[in-house]
Structure formats: C-alpha cells, structure tokens
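First comes the structure, then the notes that go with it.
With one protein chain held back, the other chains of the complex are shown just where they sit.
On to chain A.
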C-alpha cells in the first residue's frame, strides 16, 4: 500500500524557506527529512515522519518546477504559471544565486567551461558541498557570465538588472565575472590563504578604478576589461626605479615621514628599494595579459611575503604605503601623478586586504 501520488498546489505558491535552503544545498529528500527531524520539525503541529516526507517532497518538487524560471529571474515576475508574492520572488532569486564562498574561491579565475565543470567532483569532495549544489552554483556563475560578458555599462548594474540580485550579491558576481574574464591566477599554493572575500574586494577595486568605466561613466563603457591605455601608461612609472636620483629622493622622503613611527623602520630602510622596485615593476609589466593574470601572485611573492617575513603589522604597511604614495607627489621631476594615484590607490587597498598578519 503506497502513496502513488501526492500533490499540494496553492493558488499562491507557498514555500518554506528553510526547506528551500535544504534543496539549494543539494540534499536528497530523505536527507532533508532527516535534517528537518533533527531540527525538531516533528514537534510542530504533531507531525509525523510521513507528513514530513510528504511535505518535503512536495516542496522539493515545487522548487524544481520553479528552477527553470529562476534561470532568468526577470521572467519570474511576468510569468503566469506561479503566483508568488513579490517578496517571496525576491527571496527565491536571491537564495538561488547565493553561493558558498569556499566554492567560489575554488572556481575563481578559472575558465567557466565544461572542463571546469568536470572538476566539480573534486571540488565537491574538497569542500564538502554536495555535487548538486556545486553544479547549481557553477551554472549560476556561467549563466551570469554569459549574459553580462558582452553588455555595455556598469557590471554590477547589469547583473542587478538581469538577475534582480541585491547589491552585495551583484558585487560578488561582478567579482566572479571579472575574475573569470581576466583569468587571474588564484590557485597557486601561495595564494591559498586568501579567501573569496579578499579577492572579491580586490576585484571591486580593479573594477572601480582600473577599467574603462572607471574614468568616464558613459553608457558605452565596458566594465569587464581593464583599460588598455592605462595599463600602457603604467610603463611611465618605471622612472621611479630607473632614475636613481628620483629613487633616492623618494626613499629619503618616505624614511623621513616614517622615522620613529614604525617598529620595522630599520628593515624598511634596508628593503625600500626592493619593495619599491617590486611595485613599480609590477606596474610596468601589466601590458602583458600573462602578467595581469599573475597580478595577485606577484603581489604576494614580491611584496606581501617579504613584509610578512619581516613581521610588519597592517598598521605599518598602511603607513608605509600611504607615505610611499604621497612622497611621490613631492618629487619635483615626477610627472605622472594621476597615473600614480590611480595605480597606487588600488594596489594599496589590495595589499591591505591581502595582508593577513
């Protein structure tokens, strides 16, 4: 004697958001029932296991049927099939597109292709996130990427317009799209300590200051790519290390400003040229795609690791970078103030974000 058919349909589709989360997490019905039991669902309304199973199956089916619509969230609002209150629509979409940062960290910077999709098994094992959930998250990344890749205009706004996501979530997606597009290296062992949020922050900085959209906010902007012209101009900064006088002058100014203010002053004084060279060389190389990809690994290897070796504190690095940036303005012969600020602003905030004591 078995239940052959069991459906429950409302004129207004009702959904239990806790069950939704279980579904999103890729649980099977029986696992979800177990979780709900452990959470004490049976205590409510004198339910029994059968009731719970039936409810879970039903909800899972509802979500599955809505999933198609969630792939193009704008349709959810105009479709006639399910009458879902606007607020629930928002929650449905937002939750569907939410992702585990651990997972995003794994995929970050990888090409969103079939090849990567095959690796999802490994990622699933590594992160403990179910394969189903991994697939959903990966497909979400890919879907968003495909839609906004070729669009003009501000990246975050494009994502918000097409996927109706909250500002925060749209920013995270912007980071993912940006990384996937520029294929930044994030997988090296040395970068493992960085979290998704670290990278997302850096991506935000790059998008805000280094892309074409950053300088002039015309409608024709492309937010996905770094501004070629700017990267080219960065070569001019080389003068700061190539011109010996200028370099010395720069060092003197910085040392004067920091003397007595930081504990690592001695080490800074010794290492100044190396550090400065690292940052400037990084800037001058960015015309090559390969080096753009290595931006983060370079930052870590050439700047962050030496500092960490010398046990700089974040406060010290902040002071150093501030004065290092400002001092350049006082160099009489240095003409590239604009470029310098644009470059150092981003580099500084990225380093600070990436520097874990």
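By our rule, contacts are C-beta pairs under 8 Å (C-beta built on N, C-alpha and C of every residue); 3 or more make two chains touch, one makes a residue touch a chain; residues count from 1.
The rule is short, and it goes like this: contacts and distances are computed from a predicted model.
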**Request:** One chain of this complex is missing from the view, so tell me which of "C2 domain-containing protein 5", "Thioredoxin-dependent peroxiredoxin", "Ribosomal RNA-processing protein 42" or "Vacuolar protein sorting-associated protein 33B" is its UniProt name.
**Result:** "C2 domain-containing protein 5"
**Asked** Since one chain has been left out of the picture, which residues of chain A touch it in the full complex?
**Response** 1-14, 16, 44-48, 50-52, 54-55, 57-58, 61-62, 64-65, 75, 77-83, 85-87
